[in-house]
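Report on the structure given below.
What follows is part of the complex, with its chains left where they were.
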Amino acid sequence: MTETDRTTALDLQVVEPLPEDTQRYFDICEEKLGMVPNVLKAYAHDVDKLNAFTAIYNDLMLAESGLSKLEREMIAVVVSSINRCWYCQVAHGAAVRQLSGEPALGEAMVMNWRAAPLDARQTAMLAFAEKITKASSEIVEADRAALREAGFSDRDIWDIANVAGFFNMTNRVASATGMRPNPEYHAQAR
Amino acid sequence: MTETDRTTALDLQVVEPLPEDTQRYFDICEEKLGMVPNVLKAYAHDVDKLNAFTAIYNDLMLAESGLSKLEREMIAVVVSSINRCWYCQVAHGAAVRQLSGEPALGEAMVMNWRAAPLDARQTAMLAFAEKITKASSEIVEADRAALREAGFSDRDIWDIANVAGFFNMTNRVASATGMRPNPEYHAQAR
Amino acid sequence: MTETDRTTALDLQVVEPLPEDTQRYFDICEEKLGMVPNVLKAYAHDVDKLNAFTAIYNDLMLAESGLSKLEREMIAVVVSSINRCWYCQVAHGAAVRQLSGEPALGEAMVMNWRAAPLDARQTAMLAFAEKITKASSEIVEADRAALREAGFSDRDIWDIANVAGFFNMTNRVASATGMRPNPEYHAQAR
Amino acid sequence: MTETDRTTALDLQVVEPLPEDTQRYFDICEEKLGMVPNVLKAYAHDVDKLNAFTAIYNDLMLAESGLSKLEREMIAVVVSSINRCWYCQVAHGAAVRQLSGEPALGEAMVMNWRAAPLDARQTAMLAFAEKITKASSEIVEADRAALREAGFSDRDIWDIANVAGFFNMTNRVASATGMRPNPEYHAQAR
């Protein structure tokens, strides 16, 4: 594997051959997305780690929730923007553009979420995600009350906290390992 | 469930009855730890979320790694200290005291890791975990090179990044949801 | 002028009619860029202010310099990213994509300049622009010496300082007045 | 030119001879201020740059405005104090002392503007200048509304933003180039 084929700055090899289930998952990615996201290849040096990652990712971003998939992706990008994670801003910025059909919304989540024309619900949601990212130790009951006032249920609050928390993990893993986003994302949904 | 029985500030109920596997897992916790850690009860309002959490947790903290279990717990506490997460400092501070047999080491990880008498390897590891937590976007190749110089393999660097990343997630989930540690931890291994 | 026609959040009207010279300048913009950048309309409530702004802007970004136009735009975007200025990241991000022919480079300047594959000269230049933006009071002779070592002349250092300084001004003016970028920028040079 | 004659840490020479207009401007400075401010000599290595600088400076600080000249100088010093710019605190601190006739007011703008006995209008103005300097990306409509409530027009808000923005530029240029204030300022209007 040449330097430029690597998905991170670490010398870790994808296991060969991949277990059948994993290969099938990667094939579906290729088919549906036109690529295997590099984060999956990065984790694929250890199939248990890959499976643990995809399980939590898929539950958070795709399972039933009071938050729409777009809202979850908006949280993802706002958190990744605060943490200035190259990989996650590229990949999830594309997702916001795609799910919303509004390229400028994806840009605003990356550049400054306060510049986007958001309603009160989304503003409350992103303000909470921001506080989770920058000052989680200062969260008090009043912060949760503000979300309930904006119409969120306690289960929704759980989901906001977990999505925001998750990207605070992946942002750091990606930055610490020098993870590189697939170049295909840049031109998507512009 | 009265207010004081809750494990978080959110009104989310443990599913009843728990699936057989989960119940068995909780029973083992009771047997081995004398309690079910509240974080598990907090996630148990949704079994898929609980399973995803325990899978990634167990892989990171208990699976084979070039990092000892104590080292992984030291990272956990240092990250949780920077983020000032009440739950995680209490629970993992106890783990460091227990695994090391040195109560003062657990205290130092909570209070100021630079005060602990660490060797060059552990200093490099915790300095990297600190940078991951506070300034991950500024990590460059020189930071990874410093770890290699201190004797860590690329796989070890992956593990440090993922353990540090994980507690940056759980710290925020715990703080955002007002998660309460089991009181048993405080007196353990003093 | 309806709310949505405004270029800022302030109720300030473009002078009517514009002086001949200004009208001609705006016509050239339309012809060459397909639009009049909103920043010019924003300043056009007072022609003296507009002229002072365009004079300093054109001198800094277009006049002879040891820095290429692309390098000056890279500084512009890095500074605007640190300050999270919506207007300037949008407009000058497009300029970097266009001048470099590399959409990903424009994205990297916005998202995290350290993720871009830069040579030593550009790295030194952007590190200095970052320090100018975040901690100018801590700049000492050693910082200037590092630029000279990277091949910059004293005049080049003057230019880096002034371009970085200028965007620290415009970022704040744009954010404080709620300046809105022309929507055309988003899709340019993707 | 010996080291001590330099007005910055950069080796840039004043053009010789100066164009007639510039020489006349410098002569007027000598006559009215007893000196040519070093910032003008620093820019005078390139007459176009000097002219662009003086045009924007004179428009902002001396032209008609709803803000008094003293108020503009107060903004200048507060911004320069936050950025800890040696040149601008010295030169504009003197201006506040002179224009107000209150030496202690100039000192308070340098040391901690909250210590000065200000009315509601000035407090709102300086609080906005502070936010522009420290956290411009977090400015929202409520911040502008607070200024309107304190009696400022939208044009006044434009002027506050531009004066505060300007000193965020010059502070950085001065610090990055090691600009030295004329020693005469220190004893003025004490």
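Every chain is named by a letter (A, B, C and D) in the order it is written, and numbering of its residues begins at 1.
Criterion: a residue touches a chain if its C-beta (ideal position, glycine included) is under 8 Å from a C-beta of that chain, and two chains touch if they have at least 3 such contacts.
Remember, predicted model here, so these are calculated numbers, not experimental data.
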With 4 chains placed, the number the full structure-file assembly comprises: 6
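In this section, only the chains that are shown with their structure count from here on.
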Kindly list the shared contact partners of chain C and chain D, in label order. A
By how many degrees does chain B turn when fitted onto chain C using C-alpha atoms, rounded in steps of 5? 120
Pick the pair with more C-beta contacts: A-D or A-B? A-B
How many angstrom lie between the CA centroids of chain A and chain D, rounded to a whole number? 44
Measuring from the mean C-alpha position of chain A to the mean C-alpha position of chain C, what distance in angstrom results? 30
Taking each chain's centre as its mean C-alpha position, how far apart are chain A and chain B in Å? 22
For chain A, what residues touch not just one other chain but two or more? 84-85, 112
Just say which it is for the chain contacts: an open line, a closed ring, a star, complete, or other. other
Residues of chain C defined as touching chain D within the complex: 9-12, 45, 48-49, 51-53, 55-56, 59-60, 63, 83-85, 128, 132-133, 136-137, 139, 141, 143-144, 154-155, 157-158, 160-162, 164-166, 168-173, 175-178
Going by the contact rule set out above, which residues of chain A touch chain D in the complex? 112, 114
Which residues of chain D touch chain A once you look at their complex with the stated criterion? 137-138, 140
